[in-house]
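Yeah, one chain of the complex is gone here, protein chain that is, but the others are all in their spots.
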Amino acid sequence: MISSRNADAGFASSRKIESDPASSFLKVLLLIAQSALIVAGFLWLAPADGFRNPDLARIVVFHVPCSIVASIASTVATVYAVIYLAKRRPSDDIKSRTAFAIGLLLWVLTTVTGAIFAKVQWGAYWNWDIKEKSILMLLLINIAYFALRSAIDNPNKQAAIAAAYAIFAMAAVPALTYLLPNSTPDTLHPKGVITTKEGLDAHYKIVLWSGVLCLTGVFVWAMRIQVRLEELALRVQKSKSTSRGAKVVITELGP
Amino acid sequence: MAYGGTTLFAGVTVDIRAGQRVIVTGANGTGKTTFLKILAGLVRPASGRVEVDLGNRKVDDVGERRRLVGYAGPDVNVYDELSAVENLAFLARLRGVPADAGIDLLKKAGLKRSKQNHPVRTYSSGMRQRVRLAASLLSAPPIVLWDEPTAMLDAEGRGFVDNMLKDHVEAGGVAVIATNDPAEIDRWGDRRIHFDG
Amino acid sequence: MIPLMLVPLIVWVAVWGYMWTLDRKVRALAAEVDARDTEESDR
Partner (left out) sequence: MTDVSISTDEQKLDTTAARLNEPKTASWVTCAWEIFRKDIRVELRTRYALGSVALFSVTTVVMMAAALSGAPVKTEVKAALIWVVLLFAALSGLARAFVREEEAGTAQSLRLTAPATAVYAGKLLFNLALVFTVEAITVPLFSVFMPIPGVRYDLFIPILIAGGWGLAAAATFVAAMIAQTTSGKSALFAIVSFPVLMPLLMAAVQGTAGAFSQVATFEARALADIGQLSIYGVVMTTASLLLFEYVWHD
């Protein structure tokens, strides 16, 4: 039964009963594109000679997109945290929390792919390279963010403190990624290899940057689903609770 | 106003005039205390707003409202390690009022002079309540919000509360008091707001 | 190399499938809630 009446414009996006063809097409395209990238990453790209294990060096095509989109997710999450503190709308808190969750997932993926590469190339899963320290810090911040959230009951307080912590912790991150590196021995991570011309060859760059595009698509899609789900839960909970409020009787007793 | 996800009450429009004493009654948990805390700026209402009309200007910023309000409630305490005098001196300096402003308030609240310099740790709950009430009147705020002010007080204590309230209201102050004590409702209630769950 | 490639490929397809069904479910739920709201507001 498709209800034609559009009572509440506020949630227009979830109003569409039949899924709009455009977004379905995009999602299917995402499936095909990312699968193609995975195949290309393994088969189409020539082994990267000059690395200890040329075959495995291809992992950079997965490692770098993960880390780029993860930082996009963390930035988006921090931006929504700022917006939440300014406007105190629950929807901004939901978006911030969702972006942090996806960010955490992507940072874990980045760490895993990085560790695999590091084992072969630099000899150990973990080498305390400055970039590894900053990713460790980001992982710990994400974990602390959710630990802090679960320890506060009042939803308004929880959202406000989580947002404040997110901004506060993110303010400390650049201290580790920019300030410290310039006084410690150079990082094992090659500098500017993905952006400069003579770094990676054309094929690698295509696969890598389209990987970033696809992963960003996944991030946006996951965000939309989660946000719509949570806003729905909020609406259901709100409609349930309004009926129970206490009745207020104001009477004039006179002086 | 929703608080902590559950809507306690909605659609409250209250206009309280100067020199008026308003009694807020209702069973526990229906939102009496939350209502007072929202007025005091200790709790953020999910919707709606609180505005103080000072005649020459209107105040709706919660930070500024906090400075116009004297709140006393069971969960707002003073420092156990400090004496009543030290506590009030500290709060007075925060309020920008001379440190000894608390002395005569303590006298009005009926706290025996001998006890005033002992740490609050040694006080009975009735004496603590008197210190709370005195603290709420420190900078002669135009608005006084008391949550069950006489709950732990003996007859003599109630008499002191009456006087303090009378002085405050005669000076044109506004008082909003949450209580379920019928005697007080008749004595003070110019207007009454009742929350039934 | 092929078997190694299958791991991320399978994982990706599974993730995509999960997201697709979740998307479907959320839309259906949204429709249901809207329907109930409009019903409620008509009463």
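Going in written order, the chains are labelled A, B and C, and every chain counts its residues from 1.
One rule holds for everything that comes next: a contact is a pair of C-beta atoms (placed from the backbone, for glycine too) under 8 Å apart; a residue touches a chain by one contact, two chains touch by 3 or more.
No experiment lies behind these values; they were computed from the predicted model shown.
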Shown chains that the omitted chain touches within the full complex: A, B
Omitted-chain contact residue, chosen from B:Leu94, B:Ala151 or B:Ala183: B:Leu94
Residue in contact with the excluded chain [from B:Ile23, B:Ala40, B:Leu165 or B:Ala178]: B:Ala40
Interface residues of subunit B (partner: the chain not displayed): 1, 9-19, 38-45, 47-56, 62-63, 66-69, 71, 73, 75-82, 86, 90-91, 93-96, 119, 135, 139-143, 171-174, 176
Residues of subunit A (touch criterion as defined above) contacting the omitted chain: 85, 133, 136-137, 140-141, 143-144, 147-148, 151-153, 156-157, 160-161, 163-165, 167-169, 171-172, 175-176, 179-180, 183-184
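By our rule, only the chains that are shown with their structure count from here on.
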Rounded Å distance between subunit B and subunit C, as computed from the means of their C-alpha atoms: 53
Overlap residues in subunit A, where contacts from two or more other chains coincide: none
Multi-chain contact residues (two or more partners), subunit B: none
List of subunit C residues in touch with subunit A within their complex: 1-2, 4-5, 8-9, 12-13, 15-16, 19-20, 22-24, 26-27, 29-31, 33-35, 37-38, 40-41
Footprint of subunit C on subunit A - complex, ascending: 1, 3, 5, 7-8, 11, 14-17, 19, 27, 30-31, 34-35, 38-39, 41-43, 55, 62, 218, 221-222, 225, 228-229, 232, 235-236, 239
